[in-house]
Each structure stands twice: as structure tokens, then as C-alpha cells.
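Provided herewith is a single structure, encoded as C-alpha cells, for subsequent inquiry.
With one protein chain withheld, the remaining protein chains of the complex are depicted in position.
Right after this comes subunit A.
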Amino acid sequence: MFDINLFALFGQLLIGLINGSFYALLALGLAIIFGLLKVINFSQGALYMLGAFGAWMGLNYLGISYWWALFLVPLAVGAIGILCERFLIRPIANEDHLYSLLLTFGVALVLQGLFTHWYGSSGLPYAIPDELKGGFRLPFMYLPTYRAWIIVVSLAVCLGTWLLIEKTKLGAYLRAGTENPQLMQAFGINVPLIVTLTYGFGVALAGFAGVLAAPVYSVSPEMGSNILIVVFAIVVIGGMGSIGGAIATGLGMGVVEGLTKYFYPEASNTVIFLVMVLVLLTKPAGLFGKEA
């Protein structure tokens, strides 16, 4: 069973990295929202699904190409997120975290139900754009161009976001605003606006990931709930709210999962939770989290 073929192993490692960059992108949105708003956003998966459906609707109803969708759909999803934050989450912002968790979970169920009602449960077709068809023949595997594109663009977005939050003045406001909102407001900074925009940005990332996923995964109402739990585990392993942690853990868990798929496929959707248990037992705040 463990006859290791080095080429095959390289292939699995690369695939792990590709999936990992995808996880990183989704985990990043969750980490930002939790880090700055302290909201555990269960609707992230549904918004990811919305992104994929947005790409499909754009193409089929409005003739919007993949490339425009990549730019426009996250804006639209972000706008929906902003409305959600403003009218649903904010009224309960001072309650226990459980309230916002349940609320976002409810929003996810509603969205999923609506799309099942409108488009059915089987999913919709979405072709890979012509520019990204084909692939490269590496010595150890065939790498589709689209997968290479996923890894490049996800990492670029992750890195950009990390720099924005950790290294710019705007990012400093964001971090300060969550540390001590009263003090920030005393300095004349509009904290509620920052919070709303942050939430919008966080869910826009999910929408972006959804567009990226549309050509390679099944565009179906269930797609978000399938992936969300894994992404949550990744955020927990990385340390709730740690942005760098989410990115690094996303990549790492992609590789761990990829290797599991090679050696013992039956465990591939459990292995991440196993890691989560081990991490929580030894470092309750997560690998990159600060102890509370």
C-alpha cells in the first residue's frame, strides 16, 4: 500500500498547494471578519456559492465574461455583505457572539434554500475561459493552466490583503478600531464605517473564491456548505483572527490533505479535523494565535 512513487508524490504535493491556496483565500475572509468584528461568519460558504452562481448568472443573463466576473462579482457579493452587516448583524453587535453566529448560519440556509429552489440541486455548467485552457506537461505531472492560475492569483490576493492590513495606515486604523473603538472614535475616525467596509471586503473575498471555483468545481447550492467546515477548521488551527496564520495554515492543510489522499484516501476529509484536535490540545489559541 505504501509503495512510494516519487513523481506521484510530487504531483500530490503540488495539488495540495493548489487546494491550499484556495483554502487560504477562503480562510482569509473568515479570519479578517472574526479578527476585526468578532463575528463568526457562517454565511461565508453561502457567499462563496453566491460568487460562483454570480459568475454563471453574469455569463448567461448578461454576457459578462469570466474576466469581468472576477472583478464585478466580488463587488456585488461585497455589497450584499454590506447590506447584511448594516441591517442584520449590527443590531445585535453588542450581544453574545452566539447570536451573530446563529444569524449568519440562518442567512446561509436561506441563501442555499433559495438557490436550490431556483436552480435545482444538481448544479450548473461553467466552462474554463479559453485563455486558461490547456496545461503544462511537467516531468511528474500534467498541470492544467487553470490550476496554475488559481495558485498565482490566490497567493497574490492573500499577500496583498496581508500587506494592506499589517503594513498600511488604513490597516493600522482597522486594527486599532477593533482594539479600542471608543478611543478611535474620540480621534474622529468613523469606526462603524470601517467595520462595515471590512465585513464587505471579507465576504467579497468569498465571492472572489466562488468565481475562481466556478470553472473547476460543480456550481451547486451545496458547494459552500461542503467546503465551509474545512475552512473553519483551518481558521481555528491557524488561530482565530490571525490573518497570516489563516494563509499559512490554509496552504499547509492543503498539502496535508493532498498527502492523505495519496496514502489513505478514506481519511482525507477527517485529517484536517484530526490536526485541529491535536493543535487545540497543545496550543488552544491556534498555531499563530495570541493567548487570550
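Heads up, the rule we're going with is that a residue touches a chain if its C-beta (ideal position, glycine included) is under 8 Å from a C-beta of that chain, and two chains touch if they have at least 3 such contacts; residues count from 1.
In this section, contacts and distances are computed from a predicted model.
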Expected UniProt protein name for the omitted chain (select from "Aspartyl/glutamyl-tRNA(Asn/Gln) amidotransferase subunit B", "Chemotaxis protein CheZ", "Glycolate oxidase" or "ABC transporter permease") would be "ABC transporter permease"
Cross-chain touch to the chain not pictured, restricted to A:I227, A:L251 or A:M276, is A:I227
Of the listed residues A:Y146, A:Y199, A:F232 or A:F288, which contacts the missing chain in the full complex? A:Y146
Go through subunit A and note every residue touching the omitted chain. 5, 7-8, 11-12, 15-16, 18-19, 113, 116-117, 120-128, 135, 141-142, 144, 146-147, 216-220, 222-223, 226-227, 258, 261-262, 265-266, 268-270
